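Reviewing the structure listed below.
Every protein chain but one is kept in place in this view of the complex.
Letters A, B and C mark the chains in the order given here, with residues in each chain numbered from 1 onward.
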Amino acid sequence: MSKLTTMHDAIARYVHDGDTIAIEGFTACIGFAAAHEIIRQGRRDLVLCRMTPDLVYDQMIAAGCARKLIFSYLGNPGVGPLHAVRRAVEKSIPAPLELEEYSHFGMVARYIAGAYHLPFFPLRSYLGSDLPKVNPRIQFIESPYGDGPVAVVPPLNPDVAIIHAQRADANGNTQLWGLLGAQKEAAFAAQHVIVVVEEVVDEEVIRSDPNRTLIPGLIVDAVVHEPYGAHPSYVQGYYDRDNDFYLRWDEISRDEAATRAWLEEWVYGVGDRAEYVEKMGRETWERLRPAQAWSRPVNYG
Amino acid sequence: MSKLTTMHDAIARYVHDGDTIAIEGFTACIGFAAAHEIIRQGRRDLVLCRMTPDLVYDQMIAAGCARKLIFSYLGNPGVGPLHAVRRAVEKSIPAPLELEEYSHFGMVARYIAGAYHLPFFPLRSYLGSDLPKVNPRIQFIESPYGDGPVAVVPPLNPDVAIIHAQRADANGNTQLWGLLGAQKEAAFAAQHVIVVVEEVVDEEVIRSDPNRTLIPGLIVDAVVHEPYGAHPSYVQGYYDRDNDFYLRWDEISRDEAATRAWLEEWVYGVGDRAEYVEKMGRETWERLRPAQAWSRPVNYG
Amino acid sequence: MSDYSPSEMMIVAAARALAGVRTVFVGVGLPNIACNLAQRTVAPDLELVYESGVYGARPRRLPLSIGDPALITGALSVCSMADLFGLYLQGGRLEVAFLGGAQIDRYGNLNTTVIGDYARPKVRLPGSGGACEIAIHARQVFIIMRLSRRSFVERLDFLTSPGHLGGAGERERLGMPGRGPQVVVTDKCVFRFDPASGEMGVVSLHPGVRLEDVRAEMGWAPRVSPDLAETEPPTQEELRLLREELDPMGVYRS
Partner (left out) sequence: MSDYSPSEMMIVAAARALAGVRTVFVGVGLPNIACNLAQRTVAPDLELVYESGVYGARPRRLPLSIGDPALITGALSVCSMADLFGLYLQGGRLEVAFLGGAQIDRYGNLNTTVIGDYARPKVRLPGSGGACEIAIHARQVFIIMRLSRRSFVERLDFLTSPGHLGGAGERERLGMPGRGPQVVVTDKCVFRFDPASGEMGVVSLHPGVRLEDVRAEMGWAPRVSPDLAETEPPTQEELRLLREELDPMGVYRS
C-alpha cells in the first residue's frame, strides 16, 4: 500500500497548529523542503524540537511558525549565532519564543525515552552544571544499586517527525547512510512520521540490504519524493553542503527586512521545492555534486 | 598497529580462570572456535553470559569450564533442552552450576547499562512476573515524572567479550551483517574484546562503508582470522546453520559418556579450528554453502 | 480433503484470529505457520516481526528457528535486539504477539521457567526469552497450546509471563500497555477471555470435540460461553495452502 504523496499534502494532513514537531538530522539530511512547506501553509504555535536548530528553524521562527524551541545547540555551525532566533527571544520579533534546553546527550536521551516508551532515560550528565537550575525537567535520581545520583530526562514524543533520507520504497522502508544523528530515535518517538527522500526505489533495493533500513515502513505515514529537499544542508552521496549559503544566511538573517525578503523570494515566492530547485539554477547543483565513493557489496545469501 | 593473533594466543592472553565471559551472537555468529579453545586450555570457574546459552555453553559446561550462567533463554532452539546444562544444574555433573536469569530485554538492558557506563538500565518488564522473586538483581524504581514503577537491571561488564563477525581489518574495525543481536553492546561493555572473523580485509574495505562498522578497532584487543569459526551456527553470506548438528547434539548430549566422547574427538582431539574444519570434511562445507544475495552499493562521496 | 488433523484445525483457527491484523510478533513452529497462512488468507497486509530483529521477512523456505538465515535474506529490515525490544516491542508498535508455554492458568498467565520448585525443579524449562516483555507490551496476546491437564493448571509453578494476573483490571492497575491475552487456540477448542473477570472461557469446540473432552484435559472447571459454537472446519483452500505450500513435509500436521 503506497504512502507516496506530495509535500503539500503530507504537511497539510499531519502538521497542525500547536503541534510538537521534530525535523531531525545532524548537519546532514535536514528537511528544509518540509520546513518551507510548513511556512507556506502558515502553521503557528509549533513547538520545534531539534538538537541543533540550525538555519531550518531560524527560518521557521523568522516566519512566525513557532512558540517554543527544544534544543541542545543554538547556532549556525562554524559561522555564528542564529539571528532570527535571537530576535524572537530578545525582542519577540515576530513573536515571543520560549526556550527549553538540554545538552546533546540529553536531547538524544529524551528521544530514546520517547521511542522506548520509558518514563525517563538516565544519563551521567548535568552534575555540577547550571543547566538543571534553568530546566526543571532535568532531574536526578538514586540508583538502587548505589553509585550516587544519576541525571534523568523525560520522554520527548513529537506529534510529527520529519526525516530526510537518501531512499525509501513506497511503503516508507527508509535507508539512510552517512551521519545518522538521532533520526531513528526521533522517528520511533513520534506519533506520525513523514519521510522525505532523494529517491523512491523499488522494494527490492531495500530488501537487498536490510541492515541499512533505519526506519521501517511500519512507523511511516507518508513518503515524499523531493530531490534536493535538504538543501542547503547535504545528503551524503547526493549533494554536498552549501557552505556558501550558510555563510550568506549570517548576513541575510542579521537584518529583519532582508530575512523577510529572502523568505518572500525563496519560500513564499515558489510553489514547491521543484520550483526552488529550478530557481536555484543548475550551476548550484553542479557546484555541490559529490565525488563517487561506493560501498563494497556484502552477501546476505 | 596490527592486532592479528592466533586463537590460542588470544585465549591464553585474555581469558583467565574465574573471568566473566560473553560469547554473544543470537543464533548467528556464535563463537564456537573460541569456546573450543577455552575448553582445550582448561579454563575453570568462568561466569558465562549469553542471552541464549545454546550449544556453545552446553559444550563448555560439559567440559567443566563454568561455575555460573547468566542468561535469558536456556534451550537448543527449536529442538529441546540443553542436556549438559541440566546435568550440571540437577546433578552437579561435572560441576555445580549457578543460574542467574533474566528475560531477553533484561539481558540486553544489562549489556546496554554496562556499555553506557550507567548504574542501571530501565525497562518496562517483570511487573507481575515471578522472575524478580528469584533474581534480586531485578529491582523496581519510581520515575520522578510519575507514571508508576519501572524495572531496572544493573550493568553487566564482562571481562572479555568474544565477537564473531564476517570481516575486520587488522586493527579490529569490525563489520557484521545479518542478525546483529547484542554484540555491539556486549563488546562495548567488556574490559577486553576478541574479534574472530571469516575474513581479514584491507582497511580500505572497511572505509568503503563506515556505517557497517559495528565495532571500532578502538575497543578491540585481538583479531583472530578463523574461517568457519562459528560452525555449527552460521555466518550470513559465508555458511548456513548446520541444523543437522543441532539435532544430533540433542542425541549426543543426552548421554554423559557420549558427550565426553564428542568433546574428545572434536575439541581435545584437534589442535585448532583449522584441523576441525579439515576433519569435518569438504562435503559439510558444500552442504552449508549459502546462496548469493548481494547488497546494492551506496555512494559515500 | 475433509479429513484434517487436530493440529491443522489449531493452525487454521489461529490464522483466522489474525483477520485484519497488520503486525505480529511471531515465534517459530505453530505460530509461524499460522501467520504465514493468515498472510495468504485473512490478513494480506500482515508483516511478521521476529525477536531476532527481523521485520518484513520473505523466507524462501520454512524457517527452522527465529534466527534462521532464510529470514534475513531479502527482509525489509534487520536490526539489533536493543532496537527490536526497545523500539518495536516496548515502543508499542506490535499489534499481536503469539505466545505459548508449558503451563497456563485460567487468567492466561504463562510458565516457561520450571516445573516444580524453582530452586530444585522437576523440569528446568528454557525460561522467559522475550516472553515476559512480549506479554506486557504487545497490544494483544494470542496463545497457541495443545490442551492437556499437565498444561492447563489451577496454579502455575512459576509465573514467567503475565496474562490477566489475578483477574480483569490488574494489568491496567500495574500500568501495562498491552491488553493481555485475547484468545487461546488449542487442538480441541478455542478460548476467549471474559472482559469482566479476565478468565478464559470456551467459545468454540472443534468439530467432533465434546465439552467433556475439554474439561477432562483441564485442571479447573472452565467457564463456557453461552454462545458456545462449533469451530468452522478448515476450508479446502486452507488445507491446500498448509499442505502444498506452507508445510509440504508435514512437520506440523500431527
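Here, a residue touches a chain if its C-beta (ideal position, glycine included) is under 8 Å from a C-beta of that chain, and two chains touch if they have at least 3 such contacts.
All of these numbers come straight from a predicted model, not from anything done at the bench.
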{"item": "Visible chains in contact with the missing one", "value": "A, B"}
{"item": "Touch criterion as defined above, residue of A:His36, A:Arg50, A:Lys184 or A:Arg212 at the omitted chain", "value": "A:Lys184"}
{"item": "Which of B:Ile206, B:Val267 or B:Met280 contacts the chain that the document leaves out", "value": "B:Ile206"}
{"item": "Selected from B:Gly18, B:Gly42, B:Gly281 or B:Gly301 as touching the chain missing from the view", "value": "B:Gly301"}
{"item": "Touching the absent chain when the full complex is considered, from A:Glu203, A:Asp240, A:Glu256 or A:Asp272", "value": "A:Asp240"}
{"item": "Residue in contact with the excluded chain [from A:Pro94, A:Pro144, A:Gly269 or A:Pro290]", "value": "A:Pro290"}
{"item": "For chain B, the residues touching the chain missing from this view", "value": "1, 112, 115-118, 173, 184, 188, 203, 206-208, 210-211, 213, 216-219, 300-301"}
{"item": "Chain A residues touching the omitted chain (full complex)", "value": "26-28, 51-52, 71-75, 77-78, 81, 85-86, 89-90, 101-106, 108, 112, 123-131, 134, 147-148, 178-182, 184-185, 234, 236, 240-241, 243, 290-291, 293"}
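One rule holds for everything that comes next: only the chains that are shown with their structure count from here on.
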{"item": "Chain whose average C-alpha position is farthest from chain C's own", "value": "A"}
{"item": "Identifier of the chain whose CA centre is least distant from the whole-structure CA centre", "value": "B"}
{"item": "Separation of chain A from chain C, taking each centre as the mean of its C-alpha atoms, in whole Å", "value": "40"}
{"item": "Intercentroid distance (Cα basis), chain B paired with chain A, Å", "value": "37"}
{"item": "Euclidean distance of C-alpha centroids - chain B vs chain C, Å", "value": "29"}
{"item": "Residues of chain C touching at least two other chains", "value": "54, 72-74, 78-79, 86, 90, 137, 177"}
{"item": "Interface hub residues of chain B, defined as touching at least two other chains", "value": "123-124, 147-148, 178, 180, 236, 290-291, 293"}
